[in-house]
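And now, subunit A:
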Amino acid sequence: MKKVISVILAMLLLVMSFAACTKPDDGKTTTPPVTEAPQVTEPAGESKGTIAVVSYVTSAPYFAFGKSVAIKAGEDRGYDVIWTGTPEVDTPGLIDIIDNLIEQGVDAICLASGDTSSVVPSTKKAMERGIKVVSFDLDIEAEGRDAYAGLMDLAELGIPQVESLVASIGEEGEYAILTGVLTNEFLNSRIDYVTEYAEEHYPGLKLVTIEGQNEDPDEAYAAAQNILTAYPEVKAIMSNVSTGVGPISRAIEDAGKIGEVYACGQSSPNLAKPGMASGACVSAILWDTAKWQEWAVTIAANLIEGVDMPVGKLDIAGFPDAERIEGNTFYFYETFYFTPENINDFDF
Partner candidate 1 sequence: MSTPLLELKNISKSYSSVRVLNNINFSVVPGEVRALVGENGAGKSTTVKIIAGVEQPDSGGEIYYNGELIHKMTVKHSLELGVSVIYQDLSLFPNLSVAENIVKGSEKKFFVGLNTYKKQASAVLESLGVDIDTSLLLSELSIGKQQLVAIARAMYSEAKLIIMDEPTSTLSSTEVELLFDVIARLKESGVCIIYISHKLDEIFTVADSITVLRDGEHIETGAIDTFDQEKLIKLMVGRELRFVPFHGTDIGGSGTTFSVNNFTLEPYFRNISFDVREREVFGITGLVGAGRSELAQSIFGIRKASSGEIFLGGEKISISHTNDAIQAGVCYLPEDRRTQGLLMGQTVTRNTTSANLRGVSNKASLISGQKEKKVVEEYIERLAIKLPSIESHIERLSGGNQQKVLISRWLNAGPRVLIVDEPTTGVDVGTKQEIHRLLRELANNGVFIVLISSDLLEVLAVSDRVLVMRNGNAADLVETKSASQESIMEKSLLG
Partner candidate 2 sequence: MTKLIKYKKREMILVLVLLLASFIIYSISPQFVSSVNIINVFNNNALLGIMSLGMMMVIVTGNIDVSVGASFAVCNMVVAAYANNTGGKNPFVAVLIGMLVGAALGAVNGIFVTLLRIPAIVVTLGTMNIFRGILYFITEGRWIEGLTGPFLGFANRRVLNIPFAVYMWIAVIVITYILLYRTRLGRNVLASGGNKEAARRAGIEPNASTLTAFIYLGILTGLAASLSASKLGIAQPSNGLGYEMTLIAAAVIGGTLFSGGTASIFGTFLGMLLLGIIDNGLVLARVPLYWQDLVTGLIIILAVASSAFQSFSKVRSRRKTIKIEGDPACQD
C-alpha cells in the first residue's frame, strides 16, 4: 500500500511543477537582463493564427539570437508565434516536435532542419493538413515545403566566403576549411560550392584539408592549432560555421602567426571583433540570422493570407532587394562583409 501512496505523491509534486511553469513565470529565480519573452504571446486583438518557428539546435546562438526578432515579426502581423526546436541536434526529437505542432493545428511552420530529407515526410503530412511549410537556413526538398525563405542561391552563398578568403590572403596560397557537425548537409553542400567556385575563379588557391569541430570552441581552437602544425604553409583557415572565427583567431594569435595566417569565412560579428582587433582576421562574412527568421515569418504570413508574390522583384517592407525565383524560392540578398573598420557597428 505504501508503494501506491508514494507514487500518487510523486504525481502531486509533478502536477504542481507543471502548473508552476505554464503560468507566465512570475517571480522566477534571478533572471539576468535577458528580455524574457514568454513562449506564447496573446496580442490584444483576435490573432490571425499561429506560426511556429522551429530550428534543429535552439541552444546554438546562431538561432537563439533570432528568437525575439521572429516573435516580434509574427506579432506585428497579428500572429501568435511558437519559437521551439530541439536544444541539441536530435533528429527524432525534431520530427516529434513537428508532428506535435501539426496536431496543435498551427497555421504555418518555419523550419530550419539539419539535413534536406529527414523532415520531408513530416512536413508533407503538415502540408496535407493545410499547414504552410516554409523552410529557412537549409532548404529541404521542394516536395516537402511550400516555400524556401532563403538568403540567396546556395551556390552564391559560397561566393562571399571565397571573397573573404581572397580579401585576406590574395589569390594564391593554401587554405583549410573548419566545418561543424559532419552530417550537416547545409555545411557540406556549402563546402562543395566554395571549393568549386574557388577552383574556377582562383586556381592559385589550394584547399589542403577540411577538419571538423562540433560547435565546441575548445575543439575548434585545438583543430585550428593542429592545422597550423600539420600544414606549415597554410595561409588561411576558413570557418564554415558562424562560431569558428573566434577560436581560430585565438589559435593564430597564440601561435604568433598574426599576419602570416588569417582567419576568414563565416563569423558572427561579435565573435570576429577580437580577431579583427588583433589582426588575425581581416575579413569575415555572415548574414543577419535574426533577420533571416523575420524573413521566414514574413513569407509564412504572406502564404497564410494568400498575398500574391509574383516571380521577380518583390516589395516587402524591410527587405529592399527581396526577390522570388521560380520553384517557390524567395531571397532577400542581405549579406554582410565585415572588415576591421565596419565590424563595430554590428552587434549580434
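Brief remarks follow.
Here, a residue touches a chain if its C-beta (ideal position, glycine included) is under 8 Å from a C-beta of that chain, and two chains touch if they have at least 3 such contacts; residues count from 1.
Candidate selection criterion: all candidates are chains of the complex that A comes from, given by their letters.
This is a predicted model, so every value here is computed, not measured.
The contact partner of subunit A in this complex, picked from the candidates 1 or 2, is 2.
Contacts from subunit A toward candidate 2 in the complex involve residues 31-32, 34, 57-61, 63-65, 67, 87-88, 182, 209-212, 214-218, 221-223, 225-227, 229-230, 232, 243, 246-247, 250, 254-255, 270-271, 273-274.
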